[in-house]
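Please read through the structure below; I'll follow up with questions.
Of the protein chains in this complex, one is absent; all others appear in place.
Right after this comes chain A.
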Amino acid sequence: MSRPAQIDPRGARFTASVTAVLLLVTVALGLVGGVASSLTARAVQPAFVLLALLAAVFVWSSAAGVARNPWSLLFRRLIRPRLAPPAELEDAAPPTFAQGVGAFVTLVGVALHLAGVPYGLVAAASAAFVAAFLNGVFGYCLGCQLYLLLVRAGLVRKAAAV
């Protein structure tokens, strides 16, 4: 197995926090805007456009690695140069896994909204918000529990290292 990429843990927290704020804005817009009656109208509602953008970012950073997430890049370019070096680096794999979960949840929200399901977008954006908020504010690690559930459910297996 190749050594996973290393990231500044503060960058991961920053990325999660920015994501949480944008998801909260999505929830607010979704509550105010509701669900439009026609598909074309639903596809241009502000909450939908924002959630679709966030879903695209999640898909991108789960595929390319969290280090290529736009907010991570922002952190490295603008914020990290002004900070002391990090005490230690972290593996990029756990936050990248969380980005994949975020991609799944937000894409469900996108699909529900396009299908015209009331509060589908709000529910998905709220769930993604809670995860991103807990990660950004409390350092909660989604992969620590969710990945284990996949293992326990028999969906993930790995050959024992020799």
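Going forward, contacts are C-beta pairs under 8 Å (C-beta built on N, C-alpha and C of every residue); 3 or more make two chains touch, one makes a residue touch a chain; residues count from 1.
By our rule, contacts and distances are computed from a predicted model.
J.: What does the UniProt entry say the missing chain is called, choosing from "Iron complex outermembrane recepter protein", "Thioredoxin family protein", "ABC transporter ATP-binding protein" or "Potassium-transporting ATPase KdpC subunit"?
T.: Record says "Thioredoxin family protein".
J.: If the hidden chain were put back, which of A:Leu74, A:Ala93 or A:Val117 would touch it?
T.: Of all options in A:Leu74, A:Ala93 or A:Val117, contact with the hidden chain holds for A:Ala93.
J.: In the full complex, which of A:Leu39, A:Leu53, A:Ala115 or A:Val130 touches the chain missing from this view?
T.: A:Val130
J.: Touching the hidden chain in the full complex, which residues of chain A are there? Just list them.
T.: 9, 12, 24, 27-28, 31-32, 34, 90-91, 93-95, 97-98, 126, 129-130, 133-134, 137-141, 143-145, 147-149, 151-152, 154, 156-161
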